[in-house]
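Encoded as structure tokens, the structure appears first; notes follow it.
Yeah, one chain of the complex is gone here, protein chain that is, but the others are all in their spots.
Read from first to last, the chains carry the letters A, B and C; within each, the first residue is number 1.
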Amino acid sequence: MENVKELEFEGHLIDSMIFPKVLDTILDLDGEFEILEFRIGKKKTDTSYARIMVMGKDPGHLQRILQELHKLGAKIPDAEEVEVAPAPDDKVLPENFYVTTNHPTYINYRGKWLEVEDISMDRLIAVRNGRAECVAIDEVKKGDLIVVGEKGVRVIPPERPRQYSHFQFMGGTVSSERPNEELVEAVAREILAIKSNGGKIAVVAGPAVDHTGARDALAGMIRDGYIDLLLSGNALAVHDIEISLFGTSLGMNLETGKPVPGGNRHHLRTISKIISLGGIRKAVESGVLKDGIMYECIKNNVPFILAGSIRDDGPLPEVITDVIVAKKEIKKALRGINMVLMLSTMLHSIAVGNLLPSTVKTICVDINPATVTKLIDRGTAQAIGIVTDVGLFVPLLYEKLRSLRE
Amino acid sequence: MENVKELEFEGHLIDSMIFPKVLDTILDLDGEFEILEFRIGKKKTDTSYARIMVMGKDPGHLQRILQELHKLGAKIPDAEEVEVAPAPDDKVLPENFYVTTNHPTYINYRGKWLEVEDISMDRLIAVRNGRAECVAIDEVKKGDLIVVGEKGVRVIPPERPRQYSHFQFMGGTVSSERPNEELVEAVAREILAIKSNGGKIAVVAGPAVDHTGARDALAGMIRDGYIDLLLSGNALAVHDIEISLFGTSLGMNLETGKPVPGGNRHHLRTISKIISLGGIRKAVESGVLKDGIMYECIKNNVPFILAGSIRDDGPLPEVITDVIVAKKEIKKALRGINMVLMLSTMLHSIAVGNLLPSTVKTICVDINPATVTKLIDRGTAQAIGIVTDVGLFVPLLYEKLRSLRE
Amino acid sequence: MENVKELEFEGHLIDSMIFPKVLDTILDLDGEFEILEFRIGKKKTDTSYARIMVMGKDPGHLQRILQELHKLGAKIPDAEEVEVAPAPDDKVLPENFYVTTNHPTYINYRGKWLEVEDISMDRLIAVRNGRAECVAIDEVKKGDLIVVGEKGVRVIPPERPRQYSHFQFMGGTVSSERPNEELVEAVAREILAIKSNGGKIAVVAGPAVDHTGARDALAGMIRDGYIDLLLSGNALAVHDIEISLFGTSLGMNLETGKPVPGGNRHHLRTISKIISLGGIRKAVESGVLKDGIMYECIKNNVPFILAGSIRDDGPLPEVITDVIVAKKEIKKALRGINMVLMLSTMLHSIAVGNLLPSTVKTICVDINPATVTKLIDRGTAQAIGIVTDVGLFVPLLYEKLRSLRE
Partner (left out) sequence: MENVKELEFEGHLIDSMIFPKVLDTILDLDGEFEILEFRIGKKKTDTSYARIMVMGKDPGHLQRILQELHKLGAKIPDAEEVEVAPAPDDKVLPENFYVTTNHPTYINYRGKWLEVEDISMDRLIAVRNGRAECVAIDEVKKGDLIVVGEKGVRVIPPERPRQYSHFQFMGGTVSSERPNEELVEAVAREILAIKSNGGKIAVVAGPAVDHTGARDALAGMIRDGYIDLLLSGNALAVHDIEISLFGTSLGMNLETGKPVPGGNRHHLRTISKIISLGGIRKAVESGVLKDGIMYECIKNNVPFILAGSIRDDGPLPEVITDVIVAKKEIKKALRGINMVLMLSTMLHSIAVGNLLPSTVKTICVDINPATVTKLIDRGTAQAIGIVTDVGLFVPLLYEKLRSLRE
């Protein structure tokens, strides 16, 4: 092994900030470089090409540098085969396992480039039956062929779209001092564009959607076909159904904002009632549950996953109480989703964000700027954070969707 | 002097929590008490009466206890004359000066009960020309007769209204998980009720009102006669006028949310333009300024006060750069105001809150719960805190006001 | 049935605010009352006694009022027997089931007053084998005798301690403008007082404890015997062990704050390593894991419960992935705990808070005021919220504990 390596880069290296990051990375890690060739695209549609020599202090040092450059799309000029090693046991990884990014990824396996399926961040690549699968550590089986090292792995980091779009303008910084009323329209247009292209939209929603009165609007969006998947927990469903059965959410009358005497009993009565009927679906079928978010999901065949948490009362029969099972179900359900709308729930939003490729658009709406920052700060060019009140945002969004469609 | 004193209390002592606070206070300060007489109102319309003996460890200790009980409405059975002492110098206070609460207050001066004018918190009472005036320390002139001690001073702490009102239900806690859409309507109804009784409403607004697009709605509220006074600073006015002249706020296009090239120059051009015209009023009269918050104030003869801050650029000619002068103007302008709407500005809202009696209703709207908590935590039963996005709240409020009035 | 009922109250009715709340409640619910007898304690050690007649508009209305008064300690003069009804099915409740508070509660069952075991909020009372158990809805078995109505149930709401204590002074409001350095000492003294009385302390900790460097201090507190139970999740344990094995937390070097090249792999290597060894305990026994929070728990026989969440990677073998099982384990482990220290974790803290009786002291430390407010706003006189940086707070607390003990 040596401590020098030649690498190639190709693409919009300059204006997508990729090449500067490459040089930065080398210097930050105390490496050296020499630029062998650099052809810059003369016009904005041209791509650039760079060939550089990277030097580490020793082979191990070089290796660590290459690992990082790899994530930026570095190609080793002569295409090498990917290396794999068997997992020594269930959930146990071979040495030097490769850790995925959330960008589209390919491996050169037996002379063919395979796209890694279900790519998401901080996972592993297992080669199974001639296919490359992105798997979580708990999905690794003894003997699985796990990719090791960076050799033969290609990552395509997202290039910033040159074409200015409504969606794009909003990306980036998070601020509570922005014209959120205009953002509502931009989000509505993006949703309509995705739906008119046959795309799919998931909603991740926390219980604040019920308390704040955004419930009717979200139910309407489901009824009108904008939503293809609902990801949430027990609380959202219980409060939603409590509103339908008793007109209260956690015992508070949503029209007067006043707690109803004996109202805290409504919460448990709701759970007991749904359990006695055999679940939410049965409650809809039997005519007991007549409106709301869960009702619309069932009536309109919109799949939902309710994942359990240690705060849950009950829980409702549909809730998946084993979190590992729930996570697998969520990952499966997210296949083919083009946009995720995250409404006031940090736990579920981060969990879902971890399962998404960088190509899925995500919009995070929360009144707490810290939550929004945490959610969109995940290296994707496609995330928008909106610091606002979901209780006002969702009704406005639904109104805008309806008026734009006319 | 002795260390024992007999006190009387009268009113809704129990359900307004006054009597419990009295006993609490005594015990917290390590005093002793004996209840001499206690007549409780039998029905909800009846008032209660209590006579108690308070004991301190020594006269000084008793004195400190009495100071606190005084704020809760304690009467010394035989009405005593208020004591006054001359201020030894401008802005210098006599020993043992009396510090005001923000509740209605009376002094027994030369056998007559005088109401203290312009009552507000943490100030002094000066007797001038037979009138009792609530003054700030910098308004004290050498020789002013300043009330000292608690003798002869009566405070009427607010009783909680028994009659359930829209306004009241919202009071108290601050939470971002409330049905803010319903609150919008409640606030709108309260505004209409005040206006239909000939009441007056002030708005305290920060520059976020411009950035977030609430500007047009606030301008509309001024045009339609809902607002009687605007309190703000240089930034709100400059951004408001920049929008009118250039369609940007701090160089950002409010319709696209995109910064305009050279847009940061708009800010200074706005200031320069208004200065060259001789001020905002002249800019309206000359036809240069044609819409917005400041325009509507001038067109509709709604007074405004723009107080300076060290962040200001310019400032505009109408800005009062001496903060002490500005504060005096604000205090004067607040006379006769029945409600204050505080929109996204901590500095101005706290300053204004300090100048208000506890009888004025205040509604604080801010996306930051810490700001809202700080603003409403001032011992008034009439303050509402709403944690939401002003950029969505104000347009909804204006829409609701219009639909309710029809 | 009638619409009038006579009730008795006894205790520190005035200064514990109980009696005012009683009258308030009646009036808020549009009921009427007449005070038949009222004997007020003349001195601070005396208790008071009240007998009132409550009137509803009809028997149902009266019933709803009585339900609320019941929570304030109302006694029906002639002691009635509790009423029970069998649960119609597993997890299904009889009509009119009684919902618990988190205050000490007794039921008059077959002529004997039984204390309800494991009391916590918003649960049910099941009579099993002559014992009264507080159970969650999912613990209800078909045929369980569930308490219905309020008859024969006595609640003892906590009286505010008259004796001024270090702990008490801190209670109540949440503010980031408080002398937190002094609070550290007060908390340290309270911990020492509890431990010297043979009391038990639980810690609920989030992963920020690792990132912020409070880890060594918390490990020290466990080693020195201050902590009797650790409640947390997968993330805290993984990061803690990653620090021990690699010196990084989520790939960031904690001494330089600089991300380590290839550091994100450390996270998965940690999980793989612990799984391959058979769990945390085995990792300690085999000498692989040599320090940190989890190490100290195992070395010092401090029980820990790691509850799963859908964000988890792995998880580690000790993590309980079924949240309902985890909740039951937590409830069991909390028996006999006298104080809970909640460090930077909203999800776990709220879950634990829901399982605690109002007699357990809780201290919530978080940099986000909204989290702290939510945590302590649960009707207990024993909760303290401290808005500060756990990364600085915990080391200072540990230092103070050591210096005070000397």
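FYI, contacts are C-beta pairs under 8 Å (C-beta built on N, C-alpha and C of every residue); 3 or more make two chains touch, one makes a residue touch a chain.
Note that the coordinates shown come from a computational prediction; the quantities given were computed from them, not determined experimentally.
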TODO: With touch as defined up top, name the shown chains that contact the chain not shown.
DONE: A, B, C
Open item on the list: Just to verify: which one of B:128, B:141 or B:311 makes contact with the chain not shown?
Closed with: B:311
Open item on the list: Using the document's definition of touch, tell me which of B:27, B:85 or B:137 contacts the absent chain.
Closed with: B:137
Task: Of B:119, B:326, B:356 or B:375, the one touching the omitted chain in the full complex - done: B:326
Task: Chain not shown: contacting residue from B:99, B:156 or B:288 - done: B:99
- [ ] Name, in rising order, the residues on subunit A that touch the hidden chain in the full complex.
- [x] 14-15, 17, 19-20, 23-24, 27-28, 32-35, 38, 40, 42-44, 162, 164, 173, 176, 369-370, 373, 377
- [ ] Provide the residue numbers of subunit C that touch the chain removed from this figure.
- [x] 169-170, 176-183, 186, 208, 211-213, 254-258, 367-368, 387-389, 391-393, 395-396
Task: Contacts of subunit B with the absent chain, listed as residue ranges - done: 29, 64-65, 67-68, 88-89, 91-93, 97, 99, 122, 124, 136-138, 261-262, 264-265, 267-269, 271-272, 275-276, 307-315, 321-327, 330, 347-348, 350-351, 354, 368, 370
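Throughout what follows, only the chains that are shown with their structure count from here on.
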- [ ] Please decide if copies subunit A and subunit C contact each other with the same set of residue positions, more than half shared, or with different positions, and reply same or different.
- [x] same
TODO: Taking each chain's centre as the mean of its C-alpha atoms, give the chain farthest from subunit A.
DONE: B
- [ ] Taking the mean of all protein CA atoms as the centre, name the chain whose own CA mean is closest to it.
- [x] C
Task: Inter-chain centre distance, subunit B versus subunit C - centres from mean C-alpha coordinates, in Å - done: 38
Task: Approximate Å spacing (C-alpha centroids) for the pair subunit A, subunit B - done: 46
Open item on the list: Between subunit A and subunit C, what distance separates the C-alpha centroids? Give it in angstrom.
Closed with: 33
Open item on the list: Quick check on subunit A: which residues sit in contact with 2+ other chains?
Closed with: 368
